[in-house]
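The other protein chains are all here in position, but one chain of the complex has been omitted.
The block that comes next holds chain A.
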Amino acid sequence: MATYLEFIQQNEERDGVRFSWNVWPSSRLEATRMVVPLACLLTPLKERLDLPPVQYEPVLCSRPTCKAVLNPLCQVDYRAKLWACNFCFQRNQFPPAYAGISEVNQPAELMPQFSTVEYIVQRGPQTPLIFLYVVDTCLEEEDLQALKESLQMSLSLLPADALVGLITFGRMVQVHELSCEGISKSYVFRGTKDLTAKQIQDMLGLSRPAVPTQQGRPLQTSEQPVISSRFLQPVHKIDMNLTDLLGELQRDPWPVTQGKRPLRSTGVALSIAVGLLEGTFPNTGARIMLFTGGPPTQGPGMVVGDELKTPIRSWHDIEKDNARFMKKATKHYETLANRTAANGHCIDIYACALDQTGLLEMKCCANLTGGHMVMGDSFNTSLFKQTFQRVFNKGFNGEFRMAFGANLDVKTSRELKIAGAIGPCISLNAKGPCVSENELGIGGTSQWKICSLDPSTTLAIYFEVVNQHNAPIPQGGRGAVQFVTQYQHSSTQKRIRVTTIARNWADAQTQLQHIEAAFDQEAAAVLMARLGVYRAESEEGPDVLRWLDRQLIRLCQKFGQYTKDDPNSFRLSESFSLYPQFMFHLRRSPFLQVFNNSPDESSYYRHHFARQDLTQSLIMIQPILYAYSFHGPPEPVLLDSSSILPDRILLMDTFFQIVIYLGETIAQWQKAGYQDMPEYENFKHLLQAPLDDAQEILQTRFPMPRYIHTEHGGSQARFLLSKVNPSQTHNNLYAWGQESGAPILTDDVSLQVFMDHLKKLAVSSAS
């Protein structure tokens, strides 16, 4: 058998699934002693080049409480045309269409290599995708211009039949009617008054009157267009009009006096956008795209008052319970987010401003609906422009990398129960026999709704082993999990992707080494990190760190090899060796540390952490560092202050930032202009190499990272210095000698100190 690493990789590529444990402890008690829960990272729509969808309905188990999909793990009686469900053991007849099957003529879903199958099904009418732009007009002229251009450009990227709508807001909220010719028409709403969906629909004239016509009136029997078409029009029909309309958009005309913030009605604008779609296109794929250049300053959802002298809330204010508007605003946006999610729509937030914009309060809008969250300094930056453009990127098959209204249904073998999920989803409250009472993340359900997702959207799903200790599973028994994701493809087709996986059970008392070897420390780190970040949203920061530490210590106690009370004897096997280091960096990461971050930034970082796939998540936890020098080809180096050398160029990728750092000597050479001299062409190449590599990352990642080019002693070098392990600080500088690395001026503990403590605690017989 191949190594577990290969097994894990193969499974990830085929099914988009990575489990923390790839051999499962067979009893509840043992499973809890494993510290890291049995869980997986699931990328439901992982891009598969080799997976052509099949054009028929999946075959379902006939037991109403099960309804699992026929899969390669099912036992099939080809002669009797029967199959047994591997989850509930119900025996099912094949449908008539399967009359011709035999051992040699199997449908795809029975072949072992098709543990993941995608079905295209015919359900209901296909409605085009909907894009509703919600645009802040309280922007600086230059910003607004850039935004307008981006929006105009985006029209050409939309599918031709997509419906598009426009809402602008400032002090008032305007819903633009797109169908009328000649005079441009918009419905205006007060920015301070929250309205119910019903009121909004009435005011927009979307509710159909009970008595449509009166006597003596010309009856309008001829084609009644879709009623909302006034506000949402096919882009191919109105792209000229809309381009003009966008072009004519003016800054909010209401005067802003000195010392005041502009009055910005983001809360009402979003509420109207949600209400508009709720009334007209429930349960079809729709994106509400909010572009805002500052915090909401009036009406429901206001985050800060309009007095400039009162700054927007900081973490300090929040800790001191000084954030006046936070709770109310958060509640407003949460209500909106839940309504949006219930309708299957999603909300994107593109917030570009130098100060905070209220992402902390609004985060749920994107988090619960699977929408994007993008944070930038200005709409007139490539960061925004490129990122926005990438929303409409197409995959290898020319299809948009977006899907809507997904419904993820998880089915498990009897020995397992579902504890919860963490990701851009909401619970569908589907109770059932396989739902655990112990919740991890969003629990209490076996189904979640993901209103918007792309091929990289990844959910963490946590399980609980419920098999009792006294009911051992026979040797060779396997546990199975089936993920059924129904979604609206960007082509508006309804599709169902079914992934069925199985893992071996092992008795932890006798076969611990099997379980240990099948530990996926990368997945485990990300899964634990997601739990930690999830907790951090509701708990105090230090509590979460303590919890993480305790889990780490317990894991080391369980799987480390040591003699009691001898830290030096402590060893971890290869499959666990990197795990403590991940935890060390996680503790320092902006996901758990709020120091030096605004509440908005924290929300932004956490938002992305809760949805990216394993590789990206790991980069976020522990940024990668490459070194470029004359001593050899570019190589990854330790994320450690000792890697910062004068004759090196470093490239750090933290997911959110790409930092290029020129070492002291390199920077001096560059200043001296060696790269321009023909005889030092190799230096020019050396300078160029990291730029090229950075460019590659910049061009593919969503959202586009902040690009920082700095050098030794540069102020922006702080981005690098704050990330590396401070193995050399001003405290131990002389002990380490002066030649290697750069000292970091910090009191943070280094990885070495952290490890020493960990070992001490792990081997301690006191705990």
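The rule we apply is simple: a residue touches a chain if its C-beta (ideal position, glycine included) is under 8 Å from a C-beta of that chain, and two chains touch if they have at least 3 such contacts; residues count from 1.
To be clear about the criterion, contacts and distances are computed from a predicted model.
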Candidate names "Probable LRR receptor-like serine/threonine-protein kinase At4g36180", "CIB1 protein", "SEC24 homolog D, COPII coat complex component" or "TECT1 protein"; UniProt protein name, chain not shown: "SEC24 homolog D, COPII coat complex component"
Option touching the unshown chain, where A:Leu51, A:Ala108, A:Met153 or A:Met203 are the choices: A:Met203
Of A:Ser186, A:Ser427 or A:Ser598, the residue in touch with the unshown chain: A:Ser186
Omitted-chain contact residue, chosen from A:Phe89, A:Trp254 or A:Phe630: A:Trp254
Where the unshown chain meets chain A, residue by residue: 172, 174, 182-190, 193, 195, 202-205, 213-214, 217-218, 220, 253-255
